[in-house]
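Here's the structure we're looking at; comments come further down.
Note that this complex is displayed minus one protein chain, with the remaining chains in position.
What follows is chain A.
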């Protein structure tokens, strides 16, 4: 009990720093200081020194988190919104053909490594932040839809659903009102773990130059572009890298602790039912 609460607090603390910087940074940042020589080591108005083209690193850090956080949140939300109806229909349809048509293509898509898919599309389209969010969402849909379907199938086999069906309730009422509602917990849990994976993909794609301009204020882009000056000016790389580590680690710790709490109760209920 104490361990879980401890992890929850730890995760919350770790994730707060990057999230606050990401969301409030652009508001807090003052006017950008004048450009200086590239890769200077702090002093004369540049708290963390300058980057590869002589911009202030602290100013870039304050602006660089928003794109990662917002793109990841949008992609996760989108993936869940698409996966929910697909998985639900796949589980509750009584026509085998519909189920096969919906689910089989997803099985096949699961085979393509996610980063490969993103790089493939990036070869021909050069997507921006919106494009990257769409792409990451698409990559996540097959897995999410399979989870929705598996959960919904399990719930649809319960006596309560059979009773509803015998009562002559409509398909919509059963699907949305009962099965959909019973799934919310599992789905929330899945969205949490999915967010960690999405954060990873968004940051890695930006590092590889997909979805962000080469001179963008973005933590992952900063790590990539300032790597050449690592020996002269490590802050321009270390600070954004640490923020990304804090963001991903914190999110994971937070959701793991939260899921642990939820994971227990349904099991307990089922034991009591039996």
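Going forward, a residue touches a chain if its C-beta (ideal position, glycine included) is under 8 Å from a C-beta of that chain, and two chains touch if they have at least 3 such contacts; residues count from 1.
By our rule, contacts and distances are computed from a predicted model.
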Among "TonB-dependent receptor", "ABC transporter permease", "Peptide/nickel transport system ATP-binding protein" or "NADH-quinone oxidoreductase subunit D", UniProt-listed name of the chain not shown: "ABC transporter permease"
Touch criterion as defined above, residue of A:57, A:217 or A:244 at the omitted chain: A:244
Of A:12, A:109 or A:134, the residue in touch with the unshown chain: A:109
Interface with the undisplayed chain - residues on chain A: 3, 7, 107-109, 111-116, 119-124, 196-197, 199-200, 203-204, 207-209, 220, 223-224, 227, 230-231, 234, 237-238, 241-242, 244-245, 248-249, 251-253, 256
